[in-house]
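With one protein chain held back, the other chains of the complex are shown just where they sit.
Letters A and B mark the chains in the order given here, with residues in each chain numbered from 1 onward.
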Amino acid sequence: MKHLLSTADLDRAGAVHVLDTAAEMAATQAREIKKLPTLRGRTVVNLFFEDSTRTRISFETAAKRLSADVINFSAKGSSVSKGESLKDTALTLQAMGADGIVVRHHASGAPHLLATAGWVDASVVNAGDGTHQHPTQALLDAFTIRRHLAGRGAAGAGASLDARSGVGLDLTGLHVAVVGDVLHSRVARSNVQLLTTLGARVTLVAPPTLVPVGVEAWPCAVSYDLDATLADSPDAVMMLRVQRERMSAAGGGFFPSPLEYSRLFGLDARRLATLADHAIVMHPGPMNRGLEISAEAADSVRSVIVEQVANGVAVRMAVLYLTLATKES
Amino acid sequence: MSSGMPMPGGGTTVLGAPEIARALTRIAHEILERNKGGDDLVLLGIPTRGLPLARRLAERLADVEPTLDVDSLVGELDITMYRDDLHRHPTRTIGSTTLPSGGIDDKIVVLVDDVLFSGRTIRAALDAIKDLGRPRAVQLAALVDRGHRELPIRPDYVGKNLPTSTSERVQVRLAEVDGDDAVTISQPGAAEVAR
Partner (left out) sequence: MTAPHPETSVLVIGAQVLGGEPRDVLVLDGTITEVAAAGSLTGPDGVRTVDAKGLVLLPGLVDLHTHLREPGREDTETVLTGTRAAALGGFTAVHAMANTTPVADTAGVVEQVWRLGRDAGWVDVHPVGAVSVGLAGEQLAELGAMASSAAQVRVFSDDGKCVHDPVLMRRALEYVKAFDGVVAQHAQEPRLTEGAQMHEGVVSAEIGLRGWPAVAEEAIIARDILLAEHVGSRLHVCHLSTAGSVELVRWAKARGLRVTAEVTPHHLMLTDERARGYDPLFKVNPPLRTEADVEAVRAGLEDGTIDIVATDHAPHAREDKDCEWDAAAFGMTGLETALSVVQATMVDTGRMTWADVARVMSTNPARIGRIDEGDLPQGRPIAVGEPGNLVLVDPTARSVVDPRQQGTTSDNSPFRGAELPGRVVATFLRGRATVLDGHAVAPAGSPAPQEVTR
C-alpha cells in the first residue's frame, strides 16, 4: 500500500497483515538492539499542523528504529503560521526529497489531498485529520485488543503475553464499547470501521448531543446508556477523551457540566467493578482523569493504556515499513 | 531416481529425494566433525526452506549424538528487514525470528539455506545476527551452491555444487513446504531473482 489515509481502505486480510507485521516489529523491540536497517536512506517528514507531542514522538521513534532519517515540521512558528498554503508546504517537502510524509492536520481530508493532488511523490500516512480518521491509532487499538483477547490468547488483562499473541487472527466474536465524544472523534470513526472489518461488534456510547447525525449508516450500535452497555459484558471498553471546551461551545455546550458527564458516562470505580474478568480498559490518551475515566480505572490491572503507547511504536513501524520499503510509482 | 529427468513445467531434476537425504546426512556429519561435536551448536534456518532443512539437520545430529535436543538446536532467522534490495521489489511480508532458548551468544551458529547464489541473503543474515547477539563463530550450510557470488561469501557445507547460467532458474522443493523433495533447474525465461 502506498498511502495509509483511512481504515476504510483496509479490508480484513489487509488489516490482519498490518497487525501481523506489527507483531514482528514488536518482537524486535524486545531485543537489546532495537534498531533495524530496513528504511535506511529513507527520509520521513513529520508534518504536524496540530500540536501533538505523543503521536509525533511515536512516529519519530518508529522511523528511527527503522533507521530512517526524520525531519520534524510543526506548524507553529513555521512558514505555515505566516499563511503558507498546504500546497506550497508540500512542494517544499517534495523538493527536499521526502519519501514519506506523516501528516496531522486540523482539516479533514488534508492527507487525502496530499496523496492525490500530485504535489508530492511521497507516501502519505494520516496521523489524524480533523474529525475524520486516525488510522494508526485504530490499528494500535486493534493490535492491543487482539493481543489480549483474540482466539486462544484470551488471557485477559494482566496476563503476560509475548509479542506474537494473536498473530494471524482477527477480532471475530469480540464486543468493544467505545465511550465518549463520538461527534468530534476521529479515533471513534477509525475504530468503528477497523474493528468491524476485523469482525468485532462495536457499541458507541455517548450523550445524544455528541452522536453525529448520519450515525445510523455506521456498522455499529449506538447507546445513550453506559450502564446498560456494560451489563452486556463487552470484552474491551475504550474511553475517549472529552474536551472541556465542549462545555462552553455555542448554545451552552454539548453537555451541562463535567459532573453530569462523569456521572452518566464516566468509567468510575463502580462501573469498573462490573466488567467481566477478562475485559480490558483502553484510552487513546491524553486522559482527563476524573472526567471520562477515574484514576482507579486508569491505574487498574485491567488498564492497557500504557501498553497502547508501546504498541503504537510497533504499529507505526509496521505502517512505515509497508508504505515505504518499496518504491512504488 | 536418476538426475536429469525432465519435469513438468520444463525443468530438469538434478537431485531427487534420496540424493537430498544423503547430502543432508553428510553435511550433518561434517558439522559435527568440524566443530568437534554438537556442544554450543545452533542451526538457524533462513525462511522459507532453510527452516525445514535446519530441522532435518538437527534431527540427524541428534541421531548421532543423542544428548542433543532438536528443539534446542533449531531457530528461525528472518532477514527481510536487513535486505539491501527492498525498494526494488513489491513489499515483502516479514517473517518470524525465533532463537532457541539458549540464545546465540558464544554459540557456533550454522546458517542454513536452500540455495546459495549472490550471497546477499547471507550478508543480510550476518547483519541480523549482529543485532541479535555475539556468536563465537558463524558457519554456512547450503543445500545447493549455484555460483555467481557478488560478495566474498563462501559456504562451509554444501549439498551439491551446481554450475548454472544466471538466466536459469534453480528451484528447491521440500516435502514440508511443497509436498515432495527435489532440486530442479529450468531454462531461461524469467531470470531468478538473485538472493
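Keep in mind that, in the parts below, a contact is a pair of C-beta atoms (placed from the backbone, for glycine too) under 8 Å apart; a residue touches a chain by one contact, two chains touch by 3 or more.
What you see is a predicted model; the values in this text were computed from it and never measured.
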Identify the visible chains that the left-out chain touches across the whole complex.
A
Of the residues A:T131, A:S165, A:T229 or A:T323, I need the one that contacts the missing chain.
A:T131
Of the candidates A:M1, A:I57, A:I71 or A:A107, the residue in contact with the absent chain is A:A107
Quickly run down the residues of chain A that touch the omitted chain.
85-87, 105-110, 112-113, 116-117, 129-133, 186, 189, 212-218, 250-251
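Definition applied: only the chains that are shown with their structure count from here on.
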Express in whole angstrom the distance between the two chain centres, defined as the mean CA positions of chain A and chain B.
40
Considering the complex alone, what residue numbers of chain B touch chain A?
78, 80-82, 86-97, 127, 131-132
Along chain A, where are the residues that touch chain B in the complex?
1, 17, 20-21, 24-25, 27-28, 31, 33, 35-38, 66, 164, 321-322, 325-328
